[in-house]
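Read the structure below first, then the notes.
A single protein chain has been omitted from the complex, and every remaining protein chain is retained in its original position.
Which chain is which? They are A, B and C, in the order written, and residues in each are numbered from 1.
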Amino acid sequence: MAALVSIQKVSKNFGGVWALRDVSFDIEEGEIVGLVGPNGAGKTTLVKICMNYLKPSSGFIKYRGLKITGLSPHKTCKLGISMTNQIPKVFKRMTCFENVLVGCIYGAGLKRNEAEKEAERILNMVSLSQKKHTISGELTIFEQKLLDLAVALSTNPKFLMLDEPLAGSTEKEIVQLVSIIKKLRDQEITILWIEHVLSEVVTYSDKIVVLNEGRKILEGKPHEVVNDKRFIEAYVGEEIA
Amino acid sequence: MKGWSNLSSNRTKLLSILLTSCIIVVIPWVLRGYPTLFLLQLAMNIAFAQSWNLCFSYAGLLSLGHALFVGIGGYSAVAICNGGIPIHISILVGAFISTFFAVVISPLFMRLRGVYFAIGTMILCSSFQYWFMHWTEAGRALGLRLRFYPEYSLESCYYFSWLVAFFATTLSWITVRSRLGLAARAVRDDVDRSEGIGVPSLLVRTVIFAISAFMAGMVGGVRVAYLLVVDPSVFSFELSLWATLAVVLGGAGTLIGPILGGALITLLQHVLMGLPEISMLITGIMLILIRLFLPGGLVSIIKKASLLLGVCRRWLLS
Amino acid sequence: MNRDALTRTQAIIIVIVVVIAVIATLIYYAGLFGAATTPKPTPDYILIGGTADLTGPNAFVERIFVYGWKWAVDKINKQGGIYVREYNKKIPVKLIYYDDASDMSKAVSNMETLILKDNVLCMIGKMGPLAASATIPLAERYRVPTFGLAYYPDESVIKSKYYWSQPFESYEQHSSVLFSAINELKLETNRKVAILIMEDPLTTKFFDYYKETAKKYGFNIVYMEPFTILTSDYTVMITKMKESDAEVLIFLGIAPDAVTFWRQCKILNYRPKIALIVLGARTYGWVESMGKDGEYVCTLDFWHPTYPFRVAKYHATCKELAESWEKDTGEKWDSSLAEAADSIFIFADAIEMAGFLDREKVNEAMARVEGEYLSGYLKFIDRHLPVPDVLMQWQGGEKRIVWAPRDVPISIETPIAFPLPPWS
Partner (left out) sequence: MELAGDPMISPTLFLQLLFNGVLLGGLYALLGSGLSLCFGVMKFFNVLHGSLTLLSCYFTYSIFSLVGLDPLLTSLILIPAYFFLGFFLRRYLIGRLRTFDDILIVGFSLTIVLKNIVLFIWGARPRGVYTSYSMLAIGIIGDIRVPLIYLTCFTISLIGLISLHLILKKTFLGMAIRAVAQDPETASAFGVNPSLIKDLTFGISLSFIALSGTLMSTIYNFDPSLEVLFLIKAISVVVLGGLGSVLGTLVGGVVLGLAECFAGIAGAQYQAFVGAIIFLIIVLIKPKGLFGVYAE
């Protein structure tokens, strides 16, 4: 069976600087794929290209065998693709419930009353039901992060991209987030997990892809990757710099 | 809206709406003359403010050229009515023409964000003013005059404009509560994110813009029915500005806000009439003061009043 | 239902309170306005309502208007007011005016407020340039005699029943003054005329009138263009005028445009033999903005403080009006003063002739008004009061009459300076 998502020779040029260069890899259905790499490696750019926020300079992305590059983001979303953001992006002047409701209605295409039930369920899952009627701009950063995840989930995704979900969280918060991600895996959502911090990704992912300076330098099982020389160079090199 | 929800249940809400409608219907019979005139202008201001509010508060479209749709609605209504069509239908058709126009310009203008949209609409509106000044068929600077309108009276205009004000408020209410309104607010808060969760943002904004243009077009029609003439000054920046001031002073993002704001603006205009040389100066100062000392708009007073009412109620019940 | 919901009893209480409040308000207002609409046995004042642009683009002219009104009202009240036969005594006049900022909808709103709230006897106002379209229906509907402003002849004014035009020029006379002055004074020109006219509701008709009068007086229009108010560059127009060798120049535009235009004429070294700048050079702002370069430019006007006319009944003279204005404001006289003061005097005469404070009767009496006023001997023709323009020229920083039609009984002391000397 073909891969769920197939990234094929994607390059992106920002005014002369190559953010991505010929990146290709596949993501199988049900997998958690970790995408790691130092700062400025082009991870977020890749996610934005997958979501069609950005147009790749060359190359394309296939989803379930269909080329999706060039669609508008809302159509991409309807196919079952969704993402969270590194800096949480929520609808700041709406309540948490409304935030999720939009996705349920427009992303998942549910009727109003079904959507309301679904929204309750999702908020429950990220344990935000207490804050249901709070204006989301008034939440703490961590709560906004959870809400961002909830909004991403509200569209009933089959393929979810998490952009550095753990960055800047306390240990307790990390535990909570990881438990949610585990739940998602149980729901058979395919996940592309982008992270700068390694330990959790290595523990939970089925495969790891390493980007450095816009190029894919490694792909493989987590433990093989971590022990690879090139990988260490990429990370250590960064620390020295 | 929020301010109302704890003030009253649905039943009292319905009752108060019914009561208001009754009063509005009765007023021209009881109070002839000036109060009718005052309330007529109030209704027009409310309707236009509602139109602007829908655009700004619920879709984040800051239009500083909203008079454009008033103008197009007005000119179309006159042109159609002069062709022998009854005024009511002309107003409706005029409103549809301005809706159509809004839809046509949307794909181009929706690409502009924030202040750029504001500047774009402002300049578009003033170019329309120039254009109509030099358009011979549109009567150039003299504008068009409603030639055939035998059933004209202050009262008929009064009912017309209240009808439009009610219509605009109801339409806003329905829109805001619908899934379209939900999506529009999401687009307002974050265009990219809303796209990412499946909201067709261009479509949503276009539809909201079109609905708003429809209301503004109706206002244009009613304005013509009242003034009997439309001229290029209908596109003036001041007209758009008054809607902005009314909404923001009343309380943007609520349905009751534009009503209060429209009332305030009309009241200010009429109260200060007696000081013609400095009325605008005082108006300006008043607007700044209201803004500084009542940042939430007039709606915040209602909210406070409703809190007080809640306290009283609890005290009564205990 | 949530716990905040009102009970039925509370709802009923609220409704009852609201109803009582509304009824109380209704009764209060009904009493107030009911009283206002029934005529009082002996009114303290005769109310005249006005609307003028005090803050908008025409504020400059219309503020002068308001001064003229007030001055005339003062003059009348100094004599105890207007004699009204109905009460067999003199009743003073009170003027109520509102600001319309040259906005048509505001002007209409003001007038309707004046009628409905202040219950004025008659109305006055320049009504912006839209007199014909928006305010006439209003005057007709409420049957209020209204004094507006329109060039003679204006079809819609002629057709109306309650709308009257204030003392103002007629299109034909206005557009023929320069031509007949050139002919009568036997000034040597090549009879080629260049005309620039601003786009404005009141002035668009001049295109046709100038074409007609030029033909009638034997002139050849070689260049004629409309322009928009606040144009910043006239190079193309001036060059074309120069190229077409026009020795007679007519420029019809407001002050900012006229100043820009005339400065650019100098810069481009275009010097016609005679230049008529109609609106822009009418006021004393012209010399302030132009200095010596504004000298010898001609302009049209229908009034001058040296006019010998007076309103004997109220002891009002032209000189006094101009002096009073100059004393109060520190600015130079303007013909709008006479226009405005005359309107009030004419109303006063109409009210006195009617003998009743009744709109219909005053309106009927208006048609019979005739006599000597500050701008001359006035009589309604087709509901207009056309006043003849005279040709004035800027000489030594003053506006002097250099030519007047034969039927205007004034003496001309200054000869016209012709041709324009070359640019200094």
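Here are some notes:
The rule is simple: a contact is a pair of C-beta atoms (placed from the backbone, for glycine too) under 8 Å apart; a residue touches a chain by one contact, two chains touch by 3 or more.
All figures in this text were calculated on a predicted structure; none of them were measured in a lab.
Considering the entire complex, the omitted chain makes contact with B, C. Between the chain not shown and the residues C:25, C:228 or C:306, the one that touches is C:228. Considering C:289, C:343 or C:393, the position touching the chain not shown turns out to be C:289 (whole complex).
Contact with the undisplayed chain is limited, among C:122, C:144, C:157 or C:255, to C:255.
Think of the hidden chain as still there; on chain B it touches residues 62, 108, 111-112, 115-116, 118-120, 122-124, 126-127, 130-131, 134, 237, 241, 244-245, 248-249, 252, 278, 280-281, 283-285, 287-288, 291-292, 295. Touch with the hidden chain on the side of chain C covers residues 54-57, 59-60, 63, 196, 199, 207, 221-237, 239-240, 243-244, 254-256, 259-260, 263-264, 266-269, 283, 285, 288-291, 293, 331.
We take it that only the chains that are shown with their structure count from here on.
Because contacts link the chains only in sequence, without closing, their graph is best described as a line.
A simple rule picks the central chain: find each chain's mean C-alpha point, then take the one closest to the mean of all protein C-alpha atoms, which gives B. The geometric centre of chain B is 35 Å away from that of chain C, both derived from CA atoms.
Look at where the CA atoms of chain A average out and do the same for chain B: the two points lie 42 Å apart. Across the assembly, chain B contributes no residue in contact with two or more other chains. On chain B, the positions that touch chain C within their shared complex are 5-6, 8-9, 11-12, 15-16, 19, 23, 30-37, 41, 130, 133-134, 140-143, 145, 152, 154, 223, 226-229, 231, 233, 236, 238, 269-270, 273-274, 276-277, 279-280, 310, 313, 316.
Across the interface of their complex, chain A is touched by residues 179, 182-183, 185-186, 188-190, 192-201, 253 of chain B. Partner chain B is touched in their complex by these residues of chain C: 1, 4-6, 8, 10-11, 14-15, 18-19, 22, 26, 29-30, 33, 37, 52, 54-55, 97-99, 101-105, 108-110, 112-113, 116-117, 129-130, 132-134, 137, 141, 199-201, 204, 228.
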